[in-house]
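Only a single protein chain was left out; the remaining protein chains are all shown in position.
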Amino acid sequence: MAAIIGSSRIDGNTQQLTEMALEGIEYTPIILKDKKITPIDDLRHADGGFQPVADDYEEVIDKVLEHDILIFSTPVYWYGMSGVMKNFVDRWSQSLRDSRFEFKKKMSQKKVYVVTCGGDQPKIKALPLIQQFQHIFDFMGMSFADYMIGTANAPHDIETDQQAVGDARRWNQAFSSLQ
Amino acid sequence: MAAIIGSSRIDGNTQQLTEMALEGIEYTPIILKDKKITPIDDLRHADGGFQPVADDYEEVIDKVLEHDILIFSTPVYWYGMSGVMKNFVDRWSQSLRDSRFEFKKKMSQKKVYVVTCGGDQPKIKALPLIQQFQHIFDFMGMSFADYMIGTANAPHDIETDQQAVGDARRWNQAFSSLQ
Amino acid sequence: MAAIIGSSRIDGNTQQLTEMALEGIEYTPIILKDKKITPIDDLRHADGGFQPVADDYEEVIDKVLEHDILIFSTPVYWYGMSGVMKNFVDRWSQSLRDSRFEFKKKMSQKKVYVVTCGGDQPKIKALPLIQQFQHIFDFMGMSFADYMIGTANAPHDIETDQQAVGDARRWNQAFSSLQ
Partner (left out) sequence: MAAIIGSSRIDGNTQQLTEMALEGIEYTPIILKDKKITPIDDLRHADGGFQPVADDYEEVIDKVLEHDILIFSTPVYWYGMSGVMKNFVDRWSQSLRDSRFEFKKKMSQKKVYVVTCGGDQPKIKALPLIQQFQHIFDFMGMSFADYMIGTANAPHDIETDQQAVGDARRWNQAFSSLQ
C-alpha cells in the first residue's frame, strides 16, 4: 500500500487523517512536496513526441507502480486537488505513451482510495473533486474503492471531525484485516 | 481584457478557441506556460507566514489585476484544469494574505469567463471543472459570466466543433460591442 | 423522433426551445402533463412483484419505444427534472421487470438529447441534472448525443437567449439532414 501525499504543507490535516487511517499498517508514504515534478510539457502531437524530463517523476511513478493499493491524499485546495498532485497526475499523459512500461495496464489493477480535507463546506464543495477523481480512475480502469472528506482548516482541526475520525477508524480496521 | 492561457502545449485547441472568441479584440494574453510559477508552499499557519518566492507569480498577478475582464483558458487535463493553471490559482492563497494589495476586493470586481476543450466527452466530463471554477469565483466574489466547452483532441480539431465555433462567434460579438 | 415534454405548464420556454430545434422536422410530441402517470409503487421485492397500474404509462412507453431518437425536454424545476418527468422515468423500474418486452435492450438502441430551461443560473445550477441524465442513460446503455441549457423565466424569455437559439438552429440543421 502506498499513500501519495499531495499536501502543500507539512503535517496538514489531510496527511494527519491519512495517517489515522493507516495507523499500524505497513505502507509507503510518497510525499509529493519533497519531490521535484515539473508541469507537463504536452508534446503528444509534436515531432518526436515526449522527451525525457530531468526531475523526480520517474522515481515517484516507479514506486507507485510497485503497490496494489493507492491512497490519493490531497487537501481541497481551491476546490480541487493541490497543484503538486495535479502536476503529478498530468505527467501520466507522458507515461501512457512510454513504451518502456505498460502504464495503463498496470494502473488498471490498482485499488484506489481518496482522502481530502477542506475548510469551506468540503462535504458539498469537494464533490466536483471526487467526481474528477472518478473520471480519472474510470479512464485508467482503476477501481475507486472509497473516499473520505474531512472538515478542517487550522492544524489538528481534523481531530474534532467525528465523521472523518470514524471513517479513518473503519478504514483502519479494513486495512488491518488485509495484513 | 486579459486571457490567462493555461495550455500545456503551444497553440492547442483551447488557445485557438480563445483566440477565435477574441479575434479583433484588444486583449492581453498571459501564457502561463512561459512563466515560472512554483507550486505554493502553504505557510499560512507557520511562524512568519508566507515568504517571498523568487519566480514570475507577482509579475503575472500584477498584470491580471490590471484588467476588468478575465478569460480563464485551460484544456480539460485529467478532467480538471492544467497543472500550470492550478499552480497559479493556488498561489492566490498567498496574495490573499499579502498586505500590499487588497487582493480579494480587487478580484471581486472582475467579470470572468472560462474556455476549456477536451477530447473525452468534455460536455459531460468537464462539468466538475466548471463547478470547481464556480466555487473559486464564488469564494472570491468574482462574477462568472459564461463558459464554453469545446470537443477537440488533435491540433485544430476545434474548428469542426460547430457548437464551440458558434459560441466563440457569439462571445466575439459581445466583446466587440464593449470596445 | 419523439420529444418527451415534461413541462408543468403549457407552452413554456423549454417546450418552445424544443420546438425551435424541431421546426420543420417530423416528430411525435409526447406531452407528459396530459397523461396520467402515477408515481411508482416499488414492488420489486414484494411477493408477486409489480402489479398492473391503471393509468397512461403503458400507452406512453409504447409510443416512446417506437422511436430511435428521443428528446427529453424538461424545465429545470427545483434544480432537477419536473415531477411529471421523474414519475415517468421512475416507472422504467417496472418496465425493466416486465417480461412482455425487452425494455433495456430496446432503450439501449436509442440516441437521446436533453433540452432544459431554467431561470436561476441554469448553466451552473442545472449541471447536476445533466449529470443525473448521464447516469440514467449510462445505466440503460442509451447514447447521450447532446444537451442544451436555456436561460429563461417568464414566457418567451428564451427567444432572447442567443446561445440557446443558436444551439436550437444547429440541432435543427443536424436533424434536417437526417430526413
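Just so it is clear, A, B and C label the chains in written order, and each chain counts residues from 1 on its own.
The rule we apply is simple: a residue touches a chain if its C-beta (ideal position, glycine included) is under 8 Å from a C-beta of that chain, and two chains touch if they have at least 3 such contacts.
Just so we're clear, the structure is a prediction, and the values are computed from it rather than from any experiment.
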Specify the shown partners of the omitted chain in the complete complex.
A, C
Per the touch definition above, residue among C:16, C:73, C:87 or C:151 touching the missing chain
C:87
Of the candidates C:22, C:40, C:64 or C:112, the residue in contact with the absent chain is C:40
Given A:15, A:82, A:95 or A:131, the correct residue touching the omitted chain is A:131
Touch residues of chain A, complete complex, unshown partner
123-124, 127, 130-131, 134, 144, 146-147, 162-163, 166-167, 170
Tell me which stretches of chain C touch the chain missing from the display.
7-9, 12, 33, 39-46, 77-84, 86-87, 89-90, 92-93, 120, 125, 127-129, 131-132, 135-136, 139, 154-155
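Keep in mind that, in the parts below, only the chains that are shown with their structure count from here on.
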Return the distance between the CA-based centres of chain A and chain C, expressed in whole Å.
38
I'd like to verify one number: the distance from the centre of chain A to the centre of chain B, where each centre is the average of its C-alpha atoms, in whole angstrom.
24
How many angstrom lie between the centres of chain B and chain C, each centre taken as the mean Cα position?
34
Hey, what residues on chain C touch two or more of the other chains?
131
